[in-house]
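Notes to accompany the following structure.
What follows is chain A.
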Amino acid sequence: MAKEKTYVEDIDRSMYDFRNEEKDEFRIEEGLTPKIILEISKEKNDPEWMRDFRLKSLDIYNKTQFPDWGPSIEGLDMDNIVTYVRPNSKRMAKDWDDVPDEIKDTFERLGIPQAERKSLAGVGAQYDSELVYHNVKDEVAAQGVIYTDIESALRGPYADMIREHFMKLVPPTDHKFAALHGAVWSGGSFVYVPKGVHVDIPLQSYFRLNAKGAGQFEHTLIIVDDDAYLHFIEGCSAPKYNVANLHAGCVELYVGKNSTLRYSTIENWSKNMYNLNTKRARVEEGGKVEWISGSFGSHVSYLYPMSILAGRGARAEFTGVTFAGKGQNLDTGCKMVHSAPDTSSYVSTRSISKDGGISTFRSSVVVNRQAKNSKSSVSCQSLMLDAQSRSDTIPAMDIRTQQADIGHEAKIGRISDDAVFYLMSRGLSEEDARALIVSGFADNVGKELPLEYAVEMNNLIRLEMKGSIG
Partner candidate 1 sequence: MADTLLQVKNLSVSVEDKDILKGLNLEVKKGETHVLMGPNGAGKSTLGNALMGNPKYIIKSGDIIFNGKSILDEPVNQRAKDGLFMSFQSPLEVPGISLSNFIRNALENRTGQRIRLWDFRKKIAAAMDILQMDHAYAERDLNVGFSGGEKKKAEILQLLMLNPSLAILDETDSGLDVDAVRTVSKGVEEYQKNRDGALIIITHSTRILESLHVDATHVLVDGTIVEDGDASLVDEINENGFERFIKEEA
Partner candidate 2 sequence: MGETKNIRLNRLPAITWYWLNMNEASVDADLEGPVQAQAEAPKGVSFREEKADLFPDQPTGAGKAFNKAAEAAADSVQVWTAAEGVKATDPLRLKYQYKDGDKALNLVNIVAEKDSDMTVVMDYSSAPEASGAAAVQTKFSVGENAVLRLVQIVRVGQKFSFINDLGGRTGSHARVEVIHMVLSGDKVYQGYQIDLAGEKSSLKTDIAYQVSGDGHLDMNYFANHTGRKTECEINVNGVLRDKASKILRATIDLKRGAVGAVGNEKEDVLLMDDGVRNQTIPLILCTEEDVVGNHGATIGRLDESLMFYLESRGLNKEEIYEMMAKARIDATLRMIPDEKTKEEINAYLGGGTEDDRD
């Protein structure tokens, strides 16, 4: 494993360098039009089916309502949505000077190497990480694993496989931002693990951080065939800064019979971001999906990884921590669907609210009639660090068979004075004591992450606790 994070050099010209073709006419561009979608599709050299798919998605997008049950998204400039897709010069941060100070500060405090900072801020001059990415790619290729960017794979030997699976788990009809994603998606990874292969090293999306699309609408499609194992890590603890403040990504995971897919994420989008991400896994007989999820950044988040337990004995585990600080409204949780017998789901989440932050745990467990002998256990704990913040728990259960064992518990409270006293009596300052307690509270996720990620996560928590992150 590389000691320093490195990433792919974006050698392609950004698709954003569009020229207005009708130079002589005065054009007003409002919203997304089919013409723009066609232009995008052409730029990407989409196969015909993908072009049609984008157009259909646009249609669905235009006909779908915005969600009104969650945090407000009025900060999103939906009238000028086209600018998210085709950011004009006014919107792109051209250079380092345009990057907000708080972001630069965070890089400093998290100890991000100078060379990486600009890349994370999306302002060009990348550190050459092509080598690392390719090394990883070659290593797993020896096991028969395909790990590549999804756009080019659309025209490769795996084109049919992708077509069969692309946005079938998360159809554009799912919600408005899934439809948007279907229309304008750009960039992302495609991973295929063949039968019986145990992938030894975790694959990381971080390697592809600055590839085409700058992560806003990236699509991750992972197919793990039977009897296989994969650990995929998405994100990192350093904030990803983007002037265009919408992230509407999509992750689709297919877990074959008796296979296990572990999907770890540390989401720390910068605090101006609207993170409307959709993640879904489908698990076949005997398979297991493990979600490890740390949500730290974003101004607003809507994030509910969903697991569909489609085969007998399938299993899903969701371990998450959400930290909502000043100015943040993070609405996160998970959805479990039991559609086969002997399936089980386990959820353990922790959430922390501080400085006026709003954290909502929102979940659903649906056990269908045919899911005989299913088990589900949900446990969510919330910590309020002051009386300015907010923490809500909105869990739902819909059970349609008698042969089920369903348990649920939720707790909310504050940091125990006794615990702080005890730590202080051993020499810690009050601030350090509280930070330590909160780190411990987030341990459900910490202990599931590879060490360097856990360390990063703890650093992040310390910084959040000190209030030094903007």
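Selection rule: all candidates are chains of the complex that A comes from, given by their letters.
One rule holds in what follows: a residue touches a chain if its C-beta (ideal position, glycine included) is under 8 Å from a C-beta of that chain, and two chains touch if they have at least 3 such contacts; residues count from 1.
None of the values given here were measured: they were computed from a predicted structure.
Here chain A is shown alone, and of the candidates 1 or 2 it touches 2 within this complex. Looking at the complex, you find that chain A touches candidate 2 at residues 69, 362, 364, 369, 382, 384-387, 389-414.
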